[in-house]
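With one protein chain removed, the remaining protein chains of the complex are shown where they sit.
Chain lettering (A and B) follows the sequence in which the chains are written, and residue indices restart at 1 in each chain.
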Amino acid sequence: MIVIRTPGGFSLRVHARALTVGAVGTLLALAVGVLAVGHGDYPMSPADVLRTLTGGGSAAEQFIVVELRLPRLVTALAVGAALGLAGAVFQALVRNPLGSPDVLGFTQGAATGALLVVVVGGGSTALAGAAAAGGVVTGLLIYLVAWRRGVHGYRLVLVGIGVSAILTGVNGYLLTRAPLMEAARAMLWLTGSLDGRGWSDAGPLLVALAVTVPVLLACGPALRMTELGDDAASGLGVPVARLRMVLLAAAVLLVSLSAAAAGPVSFVALTAPHLARRLTRAPGTNLLPAAVVGALILVVADQMAQRIFPQQLPVGVVTGVLGGGYLVWLLATERRAGRL
Amino acid sequence: MVLSIAVGAKPIPLAQVWPALTDPTAAEYAVVHEMRLPRTLLGLLAGTALGVAGAAMQALTRNPLADPGLLGINAGAAAAIATAALLFGVGAGAGQIWFALAGAAAVTVGVYAVGGGRTATPARLALAGAALNAALYSYVSAVMLLDAAGLERLRFWTVGSLAGADEDTVRRVLPFVAVGLLAALAAARPLNALALGDDSARALGARPALIRAAVIVAITLLCGAATAACGPLVFVGLLVPHLVRVLTGPDLRWLLPYCALLAPVLLLGSDVLGRVLGRPGELQVGLVTAVLGGPLFLWLVTRTRTARP
């Protein structure tokens, strides 16, 4: 724990290990990012990439880096960070290490929106918009059904699971209604992919991050108090019901817009906060480390998806398989620790 | 049942159902015997299997929210089938059911390991199941993505439908469901004892480990067979025991047989509804049970105390 104090009576307290993890994670994510930008049909050395990014390099290199490859990287970083943050918020809200948007139906809602567009027919902009709308509407629905003098963790969980099961049925049905070519495209989207993402995909999510991150960070201390239980948190002066609403809204916004940008990339929101907690060894919720780890996971997974297999895979396959494995391990250890 | 035979793309008046069944010269004989009858029989089998499996699971985990669909057992079977289709080219047929059983068994044991302990609350168990479901679902999606032909076939199957049924399917599923049913019914009495806790059960002369093993085998057989035949169906196994419990009370000796009777009624009813609503095509029964069962589930968790942690 590091404390910084100024003569004016201001003071900041920082968890030293969390700070280190955050810094190292950011550097790693950027380093992998530079490698990622260098990778492709026109390979570039990291030095070339850095030179081009700082304004040097030929016009062709400028085009390749800034217009073709950088948007994908930025989308990956933004989606990863957004999912990491949202996952950390959800896990804190429902007080369970498995409470992630993949499990609670928000992701399925975004998928329903997108599939509707696929069945009706529409471009990728409409698809992204519908996905975002689907996520937000589902979030609203779950909140309304689960609301009863405030939203409690377990009711949110059960309602989310119920909604998720319904939507999975609906999604499966929508998938059978689409022509095969369209269905294949929809499957690709449903898995979550960063392929061919441009600046217009990253834009809305970046704006959402710019708005929600300050809000979430301001809520951070109060969120940590709710770990002591609702009663104790109220006793310490935390307006618990209002806090939940704000956090839920922010997290749903982040999840929906990341689904709009890259499709529902699975398990990043579940694993990032865990890994962050393990690395920082700090108790309770750590929003920023979760965001950093989320961004790192997604950038690395995207590189794996592009390089390991002969054919390029969508990044969702990699996160799904890795995340599924992590989940099984998590179920085993959490069970042993009695937290499940 | 009669309705299920009557309703379809070519409607048959109710009065003619019986002649169509028995009289080989009747005009509808072919339609009924080739398509409607197997479909109805399959619905019966799958419904029975899921209803009984649901009731047995709720008893085994002492958890009112246990359901083969929600806890990922059906998804486990689905994932195994998808794998089989991708790696070995095993299509719909004899091989499929073995893979489904293996997948169902793996997940049943896994979920039980998580949910059988004393610390697991209904909400936590449901969450663990949902997480497994999400993992398996994303795995199945990935498999479908890699294999376009598989996608064409599996996308219909993953919704859950009785449409593909023929006599072969029924014949293949029947022995598994029968054995599973017998095992579950035989375990009803000792499961009642187990409901009081391990120590009391032992004091009453039951052998907890043996009962559990028997019930897990039964659940695996029932869910695996049902999923192999008609895809992963949710909520049937969850809701039927709850509805029946209102009628019979918690005694499993009554609960299980009634579930075996009521669940197929529900499933066939959903199937008929899907065919009526979806004319001239049809809505898959999986969609109907999800859309009908989902709100009931939400009502259950928000309006009653079952879900308290």
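Here is the rule we go by: a residue touches a chain if its C-beta (ideal position, glycine included) is under 8 Å from a C-beta of that chain, and two chains touch if they have at least 3 such contacts.
We adopt the following convention: contacts and distances are computed from a predicted model.
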Chain left out of the displayed complex - its UniProt protein name, from "Glutamate synthase", "Succinate dehydrogenase flavoprotein subunit", "ABC transporter ATP-binding protein" or "NADH-quinone oxidoreductase subunit F": "ABC transporter ATP-binding protein"
Contact set of the excluded chain (shown chains only): A
Touch residues of chain A, complete complex, unshown partner: 3, 5, 9-13, 218, 221-222, 224-225, 227-229, 231-232, 234-239, 281, 283-284, 339
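The rule is simple: only the chains that are shown with their structure count from here on.
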Mean-CA-position distance for chain B and chain A (Å): 34
Contact set on chain A toward chain B in their complex: 94, 96, 98-100, 102-104, 145-146, 148, 154-155, 157-166, 168-170, 172-173, 175-176, 180, 183-184, 187-188, 190-191, 266-267, 270, 314, 316-317, 320-321, 323-324, 327-328, 331-332, 335, 338, 340
Interfacial residue positions of chain B with respect to chain A in the complex: 65, 69-70, 110, 113-114, 117, 119-124, 126-128, 130-139, 141-142, 144-145, 148, 151-152, 155-156, 158-160, 234-235, 283-284, 286-287, 289-291, 294-295, 297-298, 301-302, 307-309
